[in-house]
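Omission of a single protein chain aside, the complex is shown with its protein chains in their original locations.
Lettered A and B in written order, each chain numbered from 1.
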Amino acid sequence: MKALVFAEKADHLNRISSKLKELGFEVHALSFAEVNADFLYLAGPKYDYASITAAIDMLSNEIRPDLVVFSSTKLGKEVSSRFAQRKNMTCITECLDLQLSDSSITVSRYSLGGKTVTKIRTHLPAVVALVADAIESKEQSFQMNVREFQIPDSPQIRTVSREEKRREAVGLKEADVIVVVGRGLRKEEDLKLVKELAKKLNAEIGCTRPLSHDYRWLPEERMIGLSGEKVSPKLLISIGVSGQIQHAVGIMNSKTVIAINTDENAPMKEHSDYFIVGDLYEILPELIKNL
Amino acid sequence: MSVIDFPKNTVLTFSEEEELFRESVREFCQRHIAPNWVEVDKRSEQNPMDIPVDIIKKMADQGLFCIPCSEEYGGQGGSYTMATIAMEEIAYADPSVALAVYALLNTGWPFALELFGTEEACQEIIPEVAAGRAFFGIASTEPQGGSDVAGLKTRAEKKGDVYILNGEKTFISGVGEVQKLEWGGGWFTLARTGGEGHRGLSAFALLARKNGELSDGWDPTIYEDIGRHGLTTGGFRLTDFEVDSKYLIGEENKGFYHVMEGFNLARIVVAAATIGASRWLLEQAVEWFRTRKLFGRNISSFQGVSFKFADMYARWEASRYFVYRASRLADKIYIEKDPSYKPLDLNVPVALAKNYGPETCVDLAEEVMKWYGAYAYTKEAPIFRAWLGPFSYVIGAEGAQNIMRLIIARDIIGRDYLK
Partner (left out) sequence: MKIAVCVKEIYNLEQVKIVRETREPILDVPKKLDDLSRNALEEAIKIREKLGGEIVAISAGSPELRKTIKEALAMGADRAAIVTDFTESSPESAALVLSRILEKDSYDLILLGDASSDDYSGQMASRVAETLDLPQITFVSEIREVSDGKITCVRDMDDYIEVVESDLPCVVSVTNEINEPRIPALKDILKASKKPVENFSLQDLGIEISRSYEIVENLAPAVDRKQEVIEGEAAEVAGKIAEIIGREV
């Protein structure tokens, strides 16, 4: 069985190719950097969907893969579905895992805004976009046949400018302890309290979407939720977070969850091991003293 | 997130437009009213003249005032049921009912003005009210009593094209709003132009302030209410207050009949507000039952609690039927103008709604506070605000509860048998 993979980020591609190899695929990868693959097509970077789709189309005609895989990034979702439509194929995005049996694959993804996890099975050939951070696999060995590849320069739209987002190196994925802050925080200045607590605990700071995307008090990469980071720390302390499901899916894999909220009826209670009904402005200073 | 969803119903049905409107009002209220109602109640308790003008403006922009008034006068061109739906949802988001009462007064009384007032008065006043720049409510109550409308003492002497008013009104909503809002406003007011009794009363659109300018001879006081702080209550003295004849509402000496129709309309939306507040209270109870444990079990596992809840829930559902039955009837009479329905047909349906709705709400509030226990006794818990606010309607605002009972008894048993 052959799989053709594309991901613009090398670490995503490596995670995906390991998984595919584990499942028994011969891994063909289109990449902008040296990554693990049986057959690596190394290309100069291009970010426009039209060129990448054309490239995947070319490679797919040559290789005839059973499975075409993308990373479920915005670019990945855009290209995977354009390609799938071109080839009249099924495409499933935001997949949290991948299983192979005979000539079918089974994937899981969130539905109903995160309330349920749907398991979908489809025959090969198919196209999938995987959430790279959710994919686990053991280390694999690859043939590493490398070939230079030219992505056709055939954009359909004109890029006027591209600016890298200043991404803070954020260790949420690796963190043992995470402090999450939500809309219970009244002002941006109050983050000081949260940062103090995080420092005492040697913890990373995460937040809910309003704080990063609406108020812009914290960088986007600190957002934990359905459309953000998914974390699995030993301990997660949730402060002033109501616990909407779109956020809760991001913290589900935490070992222990402590939440502080003034509202005893907050949905966050269902997602907590310890639910403290109280005012963060009173409790945090005391807690910081205690540690 | 709402806990109480309206059950599937084949009797109390709403059109798609009505359901869409309810959703849109609910969304507006979730965004702009629900997060702020406690703050409004607290601030206005400290200072009654601290009126939530910014929220009023937003409500005006969303088209929540003058709902049944013609688009010609800047109204929303909707039905009375639409108005009822809006008030129910606003009160659900603000169970102290201050903002709901602001909205209901400024829908019911401008509509009464449209029904009976002059073209000129409508053109001048209703657009300002719809835009959130003016207040228009009801000023009927006087120091000697509210329920005895026919015994009103404020006098109106006609001098050429102008009426000169002298008297005093008490326990009037909006005395502060009229002073604070951009344009001003006033009330659907009653004064005596003729002899004794109900046949000597005329109705006027009394503007205490218009175009930002206070009228002469209007002397207000603001009261310190025990609840529903977001809306001011006060009184005013009228000393040779001039009212142009274009502001006469309806016919001279027929004012009593006009105001009674106005009261019928206002009482429907009053009851609508109380059913909205009741729904909030029911949800507070349910959420409490689902989390609070005592003696190792949910407190709702005690039948004394759950059975009482069931009784209160039943009364709430019943009040909803009374309210919408009255609003649909009002639509038949005043919007569709169906000749087989007369204004008097509203008397008993409205009395039922206005009697049942507020009493259910207040009784429910008391029960919810008892279920919550000591916490509900503190000001930190918002529940007492949803008790004191609606309580104004049990005390008698917009029609005393026993007057409602009188209306029902008189109609069914027969006026002669109640003498």
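The working rule: contacts are C-beta pairs under 8 Å (C-beta built on N, C-alpha and C of every residue); 3 or more make two chains touch, one makes a residue touch a chain.
None of these values were measured; they are calculated from a predicted model.
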item	value
Touching residue (missing chain; options A:M1, A:M144 or A:I283)	A:I283
Touching the absent chain when the full complex is considered, from B:I33, B:I51 or B:I67	B:I67
Among B:G77, B:G217 or B:P343, the residue in touch with the chain that has been omitted	B:G77
Option touching the unshown chain, where B:E16, B:D161 or B:E224 are the choices	B:E16
Contact set of chain B toward the excluded chain (per top definition)	1, 5, 16-17, 19-21, 23-24, 27-28, 31, 62-63, 67, 71, 76-78, 82, 86, 291
Chain A, residues in touch with the chain not shown (by the definition above)	9, 47, 49-50, 73-75, 77-82, 84-86, 88, 90-94, 106, 109-113, 115-123, 126, 156-165, 167, 176-177, 201, 213-214, 226-227, 234-235, 237, 252, 255-258, 260, 264, 269-279, 282-283, 286-287, 289-291
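One rule holds in what follows: only the chains that are shown with their structure count from here on.
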item	value
Contact set on chain A toward chain B in their complex	264-265, 267, 269
Chain A contact footprint on chain B (complex, rising order)	1, 287-288, 290-291
